[in-house]
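A single protein chain has been omitted; all remaining protein chains appear in their positions.
This part shows chain A:
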Amino acid sequence: MSLLRIRNLSVDFATASGKFRAVDQVDQDVDTGEILAIVGESGSGKSVSMLAMMGLLPWTATVTADEMTFDGHNLLTMNTKARRKIVGNDLAMIFQEPMSSLNPCFPVGWQIKESLRVHLGLNRKQRHARAIELFEQVGIPDPERRLSAFPHQMSGGMNQRVMIAMAIACKPKLLIADEPTTALDVTIQAQILDLLASLRDETGMGLVLITHDMGVVAETAERVSVQYAGQKIEEQRVVPLFDEPHHPYTNALLDALPERATEKRLPTIPGVVPGQFDRPAGCLFSPRCKFADAKCKAESPAPQSDALGRARCFYPLNTDQRQAS
């Protein structure tokens, strides 16, 4: 059985202008030791689906699902108190903005030791030793001195390492990394991704990597789930996905990769992800899809078979009938 199993997850936000579906019937599985990437443009509900699983959404959100289990625990029926024992312990998450994700009023060491005390009940000496060990593990030089530093005294890359150290403090079984490198510069991005991958190798934890960068996916992920406007529109292992994408949206994302560009200018996907007010009737991608026909604009496609990457498309690409342009 998989470590994380989500079936038919939907999230609705109550907004001033009515209900808004940010996540729409998403299935997700993550196995122990596996790296799953969730990709999609901004606003496709990647963060919200994982925050829903963590129980971190504001009260305006309504979460519904047929199934949501983590490590044998039913997250749907679990009360807040029981969930708090798991969250931050077996199930950890790091975020996009390392600078603002750490509390400016407390030294970073204090923030790490807090987790160690709350979840593992270590004493003062053990906490200190473990914090130093963690800092070494995530490659923070001079850990003894850095423990007493405040977030504003360190760089973004160092702060993200602190966040990672804090997340893996209790040896989680699953780590969700929500765009962990977006706010960092390119060389640091690669270091952080390497760090995450090597931590996975050392600890055997599952890793969910949320990103909108297909390059990151190619380098790090093993399996890829593509989300669009709240829906999961395709899922494949990373090599077949890059070779034979089935959904036109995945195809378009791959075409936008610099190394695949045939012209001088990068091809972009025209249009934007539909928001609350401009959701189209049929397939959500139809207004931007160059293959869309009348049926696409009228009916909402159901996922195809596993062999076709469960693509939500009436006319999947790279099949016997149809080759990508």
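Here is the rule we go by: a residue touches a chain if its C-beta (ideal position, glycine included) is under 8 Å from a C-beta of that chain, and two chains touch if they have at least 3 such contacts; residues count from 1.
Operating definition for what follows: contacts and distances are computed from a predicted model.
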What protein name does the UniProt record of the undisplayed chain give, "Dipeptide transport system permease protein", "2-hydroxyglutaryl-CoA dehydratase D-component", "Chemotaxis protein CheA" or "Sarcosine oxidase subunit delta"? "Dipeptide transport system permease protein"
Sole touch to the unshown chain from A:41, A:71 or A:97: residue A:97
Please identify which residue in A:86, A:253 or A:313 touches the non-displayed chain. A:86
Residue by residue, what part of chain A touches the chain that was omitted? 54, 56, 83-89, 92-93, 95, 97, 100-106, 114-115, 118-119, 150, 152, 163, 166
